[in-house]
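A single protein chain has been omitted from the complex, and every remaining protein chain is retained in its original position.
Let's look at chain A:
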């Protein structure tokens, strides 16, 4: 009994046989999701041939990223990021104590917990 392709992929996922917008040298091959490679940006400006997707396309529907999300490498290295995070945590826990709000350093980004 040959399983249906949609059964394998799960409900809600349909194999897409639209032509890939990549237009690769190999011709128009069927793709799983034609939007997967539509938004690419070079991962490193000095090396433009290495492309990474600028948006994260999940293959499941359990946790969906917000629609306007853009992936980018964090400018600060992990040590500096940690130092700032701890400083902000101290500030947050004592925010009630401070009369003057200390201005934020740049914009807040949600970060996964590193501890």
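Following the convention adopted for this analysis, a contact is a pair of C-beta atoms (placed from the backbone, for glycine too) under 8 Å apart; a residue touches a chain by one contact, two chains touch by 3 or more; residues count from 1.
Keep in mind that, in the parts below, contacts and distances are computed from a predicted model.
Looking at the choices "uroporphyrinogen-III C-methyltransferase", "AP complex subunit sigma", "Light-mediated development protein DET1" or "Autophagy protein 5", the name in the UniProt record of the chain not drawn here is "Light-mediated development protein DET1". Hidden from this view is one chain, which touches chain A at 76-80, 82-84, 86-87, 90-91, 94, 96-98, 102, 105.
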